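Every protein chain but one is kept in place in this view of the complex.
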Amino acid sequence: MKLLLKGGRLIDPASGRDEVLDMLLIDGRIEKMGKPIPTATGMEAIELKGKIIAPGFIDMHVHLREPGFEYKETILTGCTSAAAGGFTAVCCMPNTNPAIDDESVVRFIQSKAKAALNGLVDVHPVAAVTKGRKGEHLAPMAELAEAGAVAFTDDGDPVHDAEIMRRALEYAAMFNKPIIQHAQDLPMTKGGVMNEGLASTELGLAGMPSIAEDVMVARDISLAEYTGTQYHVAHMSTAGATELVRKAKARGLRVSSEVTPHHFTLTDDAVRTFDTNTKMNPPLRTREDIESILKGLQDGTIDVIATDHAPHSYDEKQVEFPVAPFGIVGLETAIGLSVTELVNKGILSVNQLIEKFSVNPRRILHLPTIKIAEGEMANLTIFDPLVEWVVDPTAFKSRSKNSPFGGVKLRGRSVGVINNGQVYWS
Amino acid sequence: MSKADIQLILDTAMSFREVLERPIKKVPPLTGKTIANMFFENSTRTRFSFELAERRLSADVLGFQSSSTSVSKGETLKDTARNIEAMKVDMVVMRHSASGAPHYLSQVINANVINAGDGSHEHPTQALLDMYTIREKFGKLEGLHVGIVGDIAHSRVARSNIYGLKTMGAKISVCGPATLIPKEIEQLGVEVYHHIDDLLPQVDVLNVLRIQLERDAGRLFPSIREYHNYYGITRQRLDRAKRAVTIMHPGPINRDVEISADVADSEHSLILQQVLNGVAIRMAVLYLLATRN
Partner (left out) sequence: MRKLRAKIIDGQGLERTLTRLAHEILEKNKGAANLVIVGIKTRGAMIAGRIARKIEEVEKAKVTIGSLDITLYRDDLLGRLDQPEFKGTDIIFNITGKDVILVDDVLFSGRTIRAALDELIDLGRPKTIQLAVLVDRGHRQLPIKADFVGKNVPTSLDESIRVHLMESDGEDEVLLMYPETPE
């Protein structure tokens, strides 16, 4: 397979390159790269004028739902959704059935991933911290790491017991894997379905106060400092937690954080329609929290953008708000929301955006940096930063369509992804 | 709801009050119309009140009672309602424990939906009948100071009363233990009191809310005894206030918890008038909805 990518703008933060060039790929490997390459027979030429070529994006927080919840999503449909959204790699969360707390589940996922789109999307399992994600007994982290887990989390639940969290941090550190925490104090948020604030007061819906996230992040940072280990905050949503992470980084601690596109786009006012696609955990917060998150993205406090892609079936979401499950899909709107809300509003440059989607998550997960050079296998995300498009959830490649952004006009969209010798055009 | 709409409902209810005094308490406007009362939460008085209002307007009534949520029952709310609508029901009156359930329902069925109380969100007909009762006694709503005491955080009666009374130009204050006052409620334009003895001398009317015994004792407040001692409306407390405060209560009353028996039965209490006015208000709402095009 001979692919000639013509006139795209390569932005590669790792090498510092930012230039318009041609790239010739033969069977997925970069054969030639640089000044214009003449088209020859047998080559498929793709015009990429105005498009950006970046190192492959990775979404480090995705729920692929398989094994156990295939009616919501399968590894195949999830990977297709990822590819369509512009990702060449995802980290899948362990709240499957059975949970990813045994190496057999890791192997199952890996084999399914290889069969999906011929292995185009790399699936890196994030295994459970505790057996069954129950928060009581440590999962066999050594075995899981050896099988291929890149990190550990009990997401959608927190590791609630401080002693378990301390021991987990110590243990995982032996294999140089981070613990990723879904920070939520459970008794404080019991019965809660949205952020606690004026909107929840007016709507008569039970609220989850932002401090329930902050107190756990504060505790975990102390534990990480005490044990000298690596800690990552999943889907951070509050001003309080952002400030805690900022201070921790300033003290030189190995603390990192991620944010979802919906948390820098929507406030809890979006819930006033009672649309169950505005129900997620952590919930949509206030304007002040968004302002703090935007600052955090700018000054590096927030390292990563990850979607927390959480597919749910149509029927599951077609119920009264308090009863609906938490979560929305996000793989196919991530680039659009990020360009529209961050790049176009001057919060981040395109270069910085690529760091949040590719360079930083790989660094945190200790995955090798993507090299874009002659002789290397291509691992690329190609996106159009200017195209305007209207979100249509019914057209999503994901099996589930639970998104609040239907009908919204966005700027920026993936054009295609190339990885492991495979190509996917959106 | 605009001030004009509230005014219309209150005035129309006045005309329906007369019907309730007749020997034959029945008028024909909703003849041949079918109304389904879907009560997913336990309620005797509101259900009776709606049913009475519907029958007095000559409508045919379907009663549906279920104390479980849709999820535990197996059939979703949407399917239950769609099935009932398929039987050519013209209107649905719904009470549900989930805030926002009527909004959701009105999107999935074509029939008119009347909210008889959804979770902690709203209870519009209760607020309307409260306003009617106050207006009946004082001749106006504007400029009055109305207090609401009780578990404000979980009260749909409180929320609807706040919206309604503020729209009509009254001043509202809420009172209760700090753990039962919801966050940022001052932004709705109400004053917050934690000590009932401070509030009582200032108000014309006090709406006393039922305290939910089952739900929150221990976690949100220590005990019934403590609540009664610090917030219970008793004769002594009213005498201390040295002001003839009119007392209202949406019912059902926990005698000697939030209100003492002698106050509930006293000349200051409008509790029974509220009940009668409730039927008239509901007749007005049903009539106006059915005839609006």
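In order of appearance the chains are A and B, and numbering begins at 1 in each one.
Everything that follows uses one rule, which is that a residue touches a chain if its C-beta (ideal position, glycine included) is under 8 Å from a C-beta of that chain, and two chains touch if they have at least 3 such contacts.
Because the structure is a prediction, the values reported are computed rather than measured.
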item: Omitted chain's touching partners, listed by label; value: B
item: Absent-chain contact - pick from B:18, B:239 or B:267; value: B:18
item: Residue ranges of chain B at the interface with the undisplayed chain; value: 12, 14-16, 18-19, 22-24, 26-29, 33, 287-288, 290-293
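In this text, only the chains that are shown with their structure count from here on.
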item: Centroid spacing, where centroids are CA-atom means, of chain A and chain B in whole angstrom; value: 46
item: Chain B partner contacts - residues on chain A that touch it in the complex; value: 196-198, 200-207, 209, 273-274, 315, 318-323
item: Chain A-facing residues of chain B, complex; value: 69-71, 76-78, 96-101, 103-104, 108, 118-122, 153-154, 156, 159, 182-185, 187-188
